[in-house]
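Only one protein chain is missing; all other protein chains are in place.
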Amino acid sequence: MSRDVAIAGVGMHPWGKWGKNFVEYGVVAARAALADAGIPWPDVDLIVGGETVRNGYGGYVAGATFAQALGWNGARVATSYAACATGAQALDTARARILAGMSEVALVVGADTTPKGFLAPNAGERWDDPDWLRFRLLGMTNPAYFALYARRRMDLYGATSEDFAQVKVKNAKHGLSNPNARYRKEVAAHEVLESAIVADPLHLLDICATSDGAAAVVLCSVEYAQKLAQKHGSGDLVRIKAISTVTPTFPNTIIDMPLMSTDSSAVAGVPERTFKESIGDAAYEEAGISPEDVDVAEVYDLSTALELDWIEDLSLCKRGEAEQLLRSGDTTIGGRIPVNPSGGLACFGEAVPAQALAQVCELTWQLRGQAEGRQVEGARVGITANQGLFGHGSSVIVAR
Amino acid sequence: MSRDVAIAGVGMHPWGKWGKNFVEYGVVAARAALADAGIPWPDVDLIVGGETVRNGYGGYVAGATFAQALGWNGARVATSYAACATGAQALDTARARILAGMSEVALVVGADTTPKGFLAPNAGERWDDPDWLRFRLLGMTNPAYFALYARRRMDLYGATSEDFAQVKVKNAKHGLSNPNARYRKEVAAHEVLESAIVADPLHLLDICATSDGAAAVVLCSVEYAQKLAQKHGSGDLVRIKAISTVTPTFPNTIIDMPLMSTDSSAVAGVPERTFKESIGDAAYEEAGISPEDVDVAEVYDLSTALELDWIEDLSLCKRGEAEQLLRSGDTTIGGRIPVNPSGGLACFGEAVPAQALAQVCELTWQLRGQAEGRQVEGARVGITANQGLFGHGSSVIVAR
Amino acid sequence: MTATPAIDGWFTTGDAPALLGSKCTTCGTVFFPKTTGFCKNPACSGEEFTETELSRRGRVWSYTDAQYQPPAPYIPASDPYVPFALAAVEIPEGLVVLGQLAAGFGVADIKVGDEVELVVETSYVDETGERSIWKWRPVSVEPVETTGGAQ
Partner (left out) sequence: MTATPAIDGWFTTGDAPALLGSKCTTCGTVFFPKTTGFCKNPACSGEEFTETELSRRGRVWSYTDAQYQPPAPYIPASDPYVPFALAAVEIPEGLVVLGQLAAGFGVADIKVGDEVELVVETSYVDETGERSIWKWRPVSVEPVETTGGAQ
């Protein structure tokens, strides 16, 4: 039995700070994806929403909210949440129903509006909520976690602030002509290094902003896509080969938001792979490919340094060698394994439930050869990776 | 291809007001379900959490929260939200991965702690959130919606307050010896009628309370269950035949929480079925059975009168005839079609993400003949129905 | 009527107040509250709407009251709290719209199918002064002589 589903269409609402309701962004992205697929909304029999937890009740039931905004059509509905991995989780839910033969055409939508400044927990006193406690007891913000990882790269592998700045320089260049990117401006290394330090060693320009944005993906069975291709005459089919949504294996030994401690490895032993390594590993296994087969990657650059971590977590190079890959230009478009040709979070800013879907949109455009001004020539296999919180993370492999 | 999955095990944490964290309830229910299935936690390869939106970040990522509390085992994870239909949505996500051959054993868990009094929206001013607006502009609480439906039954079908009270009397009697029920005490009709009116015509005792509680279901492929049965020597397999998670079809003509208006039917015409009718209809169609095949039903009695609506929405009798069914004792255990043998929400109180799973637990016990003190003799087919908000609702059909 | 509407653009005031909806210029479907963007009739691809005043009269679909004070963000009209009644009203445009019953009317004053008319009354007072909201007023009966909305 084939485990593939086809990506029939993709679409976005441009990232930015537009001051509108998340529903509007989601509907624009959904309509764009449906138009791209050539599938009318009434033909969609499953809609899966990526939940947003900062937009009232409508955000909690995002799937139904988008269904209503598009016009109730009787489709099945689901809403998924998995922090930054939300979009991939929603894709997985849609894929499973298609592969089970219970749905034929699924629309997956994620959209968000995001507040300014640090992401902070919801109001109230919650002494049993680790996300609240880390702020109250330690003042431990999200950038502080990113900074721990960055500093460790410096002390262990000789990474420098200049390396981190070069990630930003590269991604800014990649995103220059991406019509959906929020920031489309070259950035010089010295600008990064001269920006204020937020959490040592990370500067303001090392850390991604938060944005309004939306992305949508139309999935269908391979058979349905082939029928559609006969009708619309489209070419090579882009397929989802894997969606990894694994949890950690005890003990989870790398400190992760929002926790203040790790599990102990003293009794259970150190697991063969870190959690983030296991995310990519499960994706490769499901897709039946190896890291050498990957032509292009979209990874979660919440910070510049984190992009380097992900490159190694996905086995695109050996541990401790990501700086070398960067310095040699191998992660730039035209290099051996271009990373974040879209411009990444550096150019988009983070819009939690949309981000993992936006990565899939980008890879779809790349694999179709439609990534104008940022095309990775001849790309046939792409991988995404997503940070999560609380044991979430994801990796999606697409291929044509 | 069979569309069935097997219910390998079910478990609950008793409903009540225990003052503990929702995670603890969920873990107790999960362990109970795993023990019932005879499946150790490390063999679970998918965990799906029913999200709770009132318990901090851990509640938003309930699947991962339960996975961590049970001990990270590397399983796939998902978290679903669909208001009161959350548990069924989570079941559907688990079922789809099993039917797609991507998971073998799935643990589905829902747990909640609930505040006292009316359910109110989260704090803040949100002029674009219908759930906030209905309170601000109209003072429209949840019981007020239930009351609209109740009053309509009275004016249209001649229902009386005494009828509504008799639903409570029946369910209180059903739940008397249910070890997981919160209220286990007979209630007399005059006690209902003498309790304060909350929203005319509904009295305090017509409306369900909110509770702490948890329920868990272990699903697996039919093949896996058969292997398990060889090992443990269990008998007839209880199977999930259908999970309906349809959205409304435009126009949605029945006013529903939290909206202040319906769609207009002037142009699109009145749909063949109301939304709630379509939920049951989709379940029957998926299961390939008809309402006459049903032996027992668990429906969402947020109010006593709502049980009568659901009986008709599920086509267990004709529109306007549910009072007659009730009066003749047909919905009592021993009658033609016992409704809420568990005692229903009347005895449990509502624990949003657990409720739809609790219904499935009850039907499993009923179909196995293990519903001590409340057994519907010879039950082979059961159906559930769930209220939702925002176009959510669900119906699950189980059979052996 | 010196009170400011509790929400902008949802209804007109004056002698013959009316709810303000949107009408799709493509399929003619009416929406309340107003909608923008895409028409919610899935069979229609319209994206343009004109503002339209809804019929001021309709028939009661159902009704109830609020005998306990609703929680925030509801702002009570008075302290101590006085119960009020609510009705869901089907208007000729083919939709049902909720609203409180006009002051002085309770659930005893209406039945399913009765005719009601839209009025605008003061709802509550906040830091900006009196705020008004639409309400439904039974056409065939006079209000009883109490201050509250419930019987």
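Letters A, B and C mark the chains as written, and numbering starts fresh at 1 in each.
Going forward, a residue touches a chain if its C-beta (ideal position, glycine included) is under 8 Å from a C-beta of that chain, and two chains touch if they have at least 3 such contacts.
What you are looking at is a predicted structure, and each value in this text was computed from that prediction instead of being measured.
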Displayed chains contacted by the hidden chain, counting the whole assembly: A, B
Which of A:A35, A:L138 or A:A188 contacts the chain that the document leaves out: A:L138
Option touching the unshown chain, where A:M12, A:A199 or A:L228 are the choices: A:A199
Omitted-chain contact residue, chosen from A:S177, A:Q226 or A:S264: A:S264
Contact set of subunit A toward the excluded chain (per top definition): 117-118, 120-121, 125, 127, 132-141, 144, 147-152, 155-156, 196-202, 250-251, 253, 255, 260-268
Interface residues of subunit B (partner: the chain not displayed): 24, 27, 31, 41-42, 68-73
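Note that only the chains that are shown with their structure count from here on.
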Per Cα centroids, the chain farthest from subunit C: A
Between subunit B and subunit A, distance of the C-alpha-averaged centres to the nearest whole Å: 34
Between subunit C and subunit A, distance of the C-alpha-averaged centres to the nearest whole Å: 44
Multi-partner residues of subunit A (each touching 2 or more other chains): 68, 71-73
Subunit C residues counted as touching two or more neighbouring chains: 40-43
